[in-house]
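Notes for the one structure printed next.
Only a single protein chain was left out; the remaining protein chains are all shown in position.
Moving on, here comes chain A:
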Amino acid sequence: MAISLKLNGNPTTVEAEPGTPLLWVIRDELKLTGTKFGCGVASCGACTVHVDGEPTRSCQTYIEDVEGAEITTIEAMEDTKVGAAVQQAWVEMDVVQCGYCQSGQIMSAVGLLTENPKPSVDDIHDYMHGNACRCATYQRIRAAIQRASDILEA
């Protein structure tokens, strides 16, 4: 079936079978590979994208459910104010190790700071709980979210 959506600001039509996870349409059909496959069952957050501004696990989002939606991926984050601040903080603090989870971490962090520009440590823990990092970069993720919050405030 043909599905129309807006991807990173561009109207896009994709051809996919109903029930196909948005993740695989983004990665295999649209070839935007910044969005990662980690578990496929909504328990790691590596596949996080924004659907109409909301961080969403694309591995558990069926393509037919995002007809007409606005999908934003990591590739477009540098064009947004919050995204750019988060990426700046991430690079300043060298958050990444293997890096495979980090697109998802950043998409969630942007969601958090958009909703809550001055999150407490508990707010960060609650919001970021579903984003696993097997390299355990959490110490720096926590610090970089706080740093991004400062950048945005400045």
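By our rule, a contact is a pair of C-beta atoms (placed from the backbone, for glycine too) under 8 Å apart; a residue touches a chain by one contact, two chains touch by 3 or more; residues count from 1.
Basically, contacts and distances are computed from a predicted model.
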Options "Xanthine dehydrogenase, molybdenum binding subunit apoprotein", "Phenylacetate-CoA oxygenase subunit PaaI", "Branched-chain amino acid ABC transporter permease" or "Isoquinoline 1-oxidoreductase subunit beta": UniProt name of the undisplayed chain: "Isoquinoline 1-oxidoreductase subunit beta"
Contact partner of the left-out chain, one of A:M77, A:L113 or A:L152: A:M77
Residues from chain A at the interface with the omitted partner, ascending: 17, 20-21, 24, 27-29, 31-41, 43-44, 46, 73-75, 77-78, 87, 90-91, 94-103, 106, 121, 124-125, 128-129, 131-142
